[in-house]
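Complex shown without one protein chain; remaining protein chains in place.
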Amino acid sequence: MTWLLENLGAVAGYLASHLTLALPPIALSFLLAVPLGWLANRFRWLRTPLLTGAGLTYAIPSLPLFIVLPIIIGTQTRDPANIIVALTIYGLALMLPLTADGLRQVNPLALDAAKAMGYPPLRRFLTVELPLAGPTLLAGVRVVAVSTVSLVTVGAVLGIPSLGSLFTDGFQRGILAEIVTGIILTVVLALLLDGLLVLLGRVLMPWTRKRPVRTQAQDAVAEVAA
Amino acid sequence: DPLGTAQPTTGPATTAAGGGGGSLTVGSQQYYSNEIIAELYAQVLEKAGFSVSRQYQIGQREIYLPELESGKIDVIPEYSGNLMQYYDKAATATDPAEITATLAKVLPAGLRALKPAEASDQDSYTVTQAFAQQHGLSSIGDLTKAPQPLKIAANSEFATRPYGPEGVQKAYGVTLELVPVEDSGGPLTLRALTDGTVQIADLYTADPSIVKNNLVTLQDPEHLILPQNVTPVVSSKVDDKAAAAIDAVDAKLTATDLQQLNAKSVDEQAKSADIASAWLKEKGLL
Amino acid sequence: MIELTGVTKTYPDGTVAVDHFDAQFPPHETTVLLGSSGSGKTTILRMINRMVDATSGTITIDGENIADRDPVLLRRSIGYVMQNGGLLPHRSVLDNIATVPLLNGEPKQQAYARARELMGLVGLDDKLARRYPGQLSGGQQQRVGVARGLAADPNVLLMDEPFGAVDPLVRADLQDELLRIQQTLAKTIVFVTHDVDEALRLGDQIILLEEGGHVAQRGTGPELLGAPASPFVADFMGLDRGSRDLFDKDGVLVDGFGRAAGVLAGDAPA
Amino acid sequence: MIELTGVTKTYPDGTVAVDHFDAQFPPHETTVLLGSSGSGKTTILRMINRMVDATSGTITIDGENIADRDPVLLRRSIGYVMQNGGLLPHRSVLDNIATVPLLNGEPKQQAYARARELMGLVGLDDKLARRYPGQLSGGQQQRVGVARGLAADPNVLLMDEPFGAVDPLVRADLQDELLRIQQTLAKTIVFVTHDVDEALRLGDQIILLEEGGHVAQRGTGPELLGAPASPFVADFMGLDRGSRDLFDKDGVLVDGFGRAAGVLAGDAPA
């Protein structure tokens, strides 16, 4: 605690750069997963390669990816773009299967109804299918958010500042408090982001806030009595 | 210490056009000791009227040297032997003066090395006091008196170094078994030594834990181990005035000084900026 | 008038769901497609709004071949009510009802006003307007489904077992409601069910289907009960199970098992 | 004889599902619990085999208070048949039927032999023995459910809307089958349904429930139809909707809407 208080300014700076690095991959992996998830469902033969591929990408050790990526995309090693691209790849690996599942599990009756009412295809996808897959997509984004926040720390090994810098520095200097501070802050940041996403979901998907079963039953009774 | 800087490095350096001496970017390795030295340079440069931006904890050589070459960084504290080997894998120089001479030749255009300090921070064969006494050890060659093979904790690349197991076998007849630990002489390596997992550890000579734990660093009469004197590498933006300021620091930086600076960071958990300014004031440089 | 001529549907897996089906659904009347599971009722219904495209045969609405119409626009012009309502779970009751008018570009205010009117027509409390389907009882959802089917004021209303998922009391209510609405609006309704009682209650005309959409018999309810064309019809209508052969026992009508089925109230009213 | 005295169930969320319910289910007879959704039928049924523990009141079977019995052993002694069968999807038909005898430690061979016998009794082809529930039609699954309920030869059989999920034709078949089985086995059956026709068909005694398990009326089918105790009963039995007031129209019995409901076959057989 004392350690944290004495180094508050620096830690705040790390926190800020940590967030700057974590947010773009979270957003990007969502934006990429939606069309890819749609493809995986639309074309059956694409499903297995896409989903297995996603699973395997997740198995790439992060350190070499961070080092090899700049060679491939032609950036400098310490460019934040590397971290963002690498973490987007990992995020996509987590997000894609969930997106595909979410879209596949949308109640076909609702889609059928939308079609029967005369929704054109694109509008149907954007205003019916996507929102109805919302809860699963949200679950996916939450997992991605948590794991991305945690993965950003690996960048510290390459000298990209984040809460992970507290690990590398604390380790070299043998300061346990510094490492523990880093771990706790990373977890807290991840869980805060997660909480925010849950709130966002409540706001964007009001229909998922079901009323208690009891009132529903009372409605039914009231209707029968009416 | 990354925590000593007013604002930690995020993104590219802000090289504000300074008043008297222009603006310079000082970088450091991802190594607290290196950051303290960088901070020494930064503070004297500021005193000399330069506006300095700091880019600390930039990973390892393969990451920051390209940035130095491309002009994103102007000053970085380096270590002579490894720097030479980075640019010339076949270099054979082993004593400090030769290395300085070679460096001048192999550094890419636009970069130059300033005068090395007395202080160095190099690999070492370090054993515990008890082990040294038990077998009467003072130099690497004495290790033959202990039962072979001996275990040494070091980074994995130790195996490929001239002063690694093969070199030592050839030069001193000592048989070593490498236990790879990837923390570059950090707490894991130290602990492996003190808890008896290994008999020898490759610690850096400026590591304050050597003094703290009463460890014994073995002599290297055959000069297998490359000297690693603190050597600033600078870009062409560093003019004579700036170079003079930096030289003044290195002229006073001794091996003991460096160990003490490091000890302050590790034991007192002080920030690099505070450690640096205290030392500079003590030496009358600030 | 909706006319189906030689309509056949073979699904990609080879199932011949409907085989050369001919029928006419007269305007302003309710035609019930009755049959057990898998007889092709839903397939026939969905070919009318091109949710399923017929493999062969022609379907015309007021003389116009639906194959020549844009399916999206065709669907907007036909009301469709399905089992469980098929409501959009993420839209409020009002939005659900106003969907088609809004798709047709009607101004929001006008569409919502009409939706509220329809809520009254189908017997839904105005307070439910802002609720989501998941917050309604089964019966209320069905009412929303009916209101939605009527929202664009279509001439044709297709209803696929719309009351299958609810309680018998609620179901009877919904049937009453439909009969009442039909008295004022007089739509052309095609109603699919497998419940004989429901068919007898709602259908001006009943088409009883066997597997493959083959017509076992068509006619009014009394015609099917009074003169079943085949043992299948008699069986389906429950005539040879003893459950529709009713016996008078002290004013209570009992079936062949001696179980009560109704009360004899006298001769039929004129 | 099963007796329930002042039985009340309040669920943890405060819902009073059943409120001071009294009833006797006579041995070797079928008692139907009839009522609309949420009236507490399932709760009453499940209190008998202690799947739900009553909040207060006593339930006795043949004079013994079930609260004193080990619930697991109690359940093995009572047959239970539920909607959709509630079969184990990962066990074959034979294994499903033999579950309870095997739990009771009966030797495998004997349990399987009995299971095959039961398959015959409920009208299942022997060839289905090795199939999994997912490979059966809805009606076949229900038959397996009934066979499973009978497997341990229990005196008491609890059936919770066992035929709710199937086609009306299949449903009628299943009802016939049950009546036939009951003629030979004469179990004490408690049968839950919300279908009036089914209740009239199967029940020796019918208990019509209002919300909270309040008894609206109890008696035989003809008693409920002939002398409804309240407007609710009349409404529920369909008497004041005009659908059970039948009129004779040229031998076809029609309801108040002029829709056909049956055929008048003469006076009741003795």
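Per-chain numbering from 1; labels A, B, C and D assigned in written order.
Criterion: a residue touches a chain if its C-beta (ideal position, glycine included) is under 8 Å from a C-beta of that chain, and two chains touch if they have at least 3 such contacts.
Convention: contacts and distances are computed from a predicted model.
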item: Identity of the absent chain, which is to be given by its UniProt protein name, from "NADH-quinone oxidoreductase subunit D", "Hydrogenase maturation factor", "Branched-chain amino acid transport system ATP-binding protein" or "ABC transporter permease"; value: "ABC transporter permease"
item: Chains on display which the left-out chain touches in the complete complex; value: A, B, D
item: Which of B:E166, B:E182 or B:D267 contacts the chain that the document leaves out; value: B:E182
item: Given B:T197, B:Q219 or B:S277, the one touching the chain that is not displayed; value: B:T197
item: Touch with the omitted chain, as defined above, among D:T58, D:Q135 or D:S230; value: D:Q135
item: Which residue of A:P24, A:G118 or A:G170 touches the chain not shown here; value: A:G170
item: For chain B, the residues touching the chain missing from this view; value: 62, 153, 155-157, 159-160, 179-183, 187-189, 191-192, 195, 197
item: Touch residues of chain D, complete complex, unshown partner; value: 46, 49, 51, 72-77, 80, 82-90, 99-100, 103-104, 132, 134-135, 145, 148
item: Where the missing chain touches chain A, by residue; value: 52, 55-56, 58-65, 67-68, 71, 142-143, 146-147, 149-151, 153-154, 156-157, 163-164, 166-168, 170-171, 174, 176, 179-180, 182-183, 186-187, 190-191, 194
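Keep in mind that, in the parts below, only the chains that are shown with their structure count from here on.
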item: Most central chain, judged by mean C-alpha position against the global CA mean; value: A
item: Chain pair whose interface holds the most contacting C-beta pairs; value: C-D
item: Separation of chain A from chain D, taking each centre as the mean of its C-alpha atoms, in whole Å; value: 50
item: Mean-CA-position distance for chain D and chain C (Å); value: 30
item: Multi-partner residues of chain C (each touching 2 or more other chains); value: 138, 167, 169-170
item: Residue list for chain A, restricted to those that touch at least two other chains; value: 220, 224
item: Residues on chain C engaged by chain D in the complex (per definition of touch); value: 36-37, 138, 167-170, 172, 176, 179, 194-197, 200-201, 221-222, 224-226, 235-236, 238-239, 241, 243-269
item: Contacting residues of chain C [partner chain A, same complex]; value: 49, 51, 72-76, 80, 82, 84, 86-91, 99-100, 103, 123, 132-140, 148, 167, 169-170
item: Chain B - residues contacting chain A, complex; value: 1-11, 30-32, 57-60, 62-64, 66-67, 70, 183, 186-187, 265-266, 269, 271
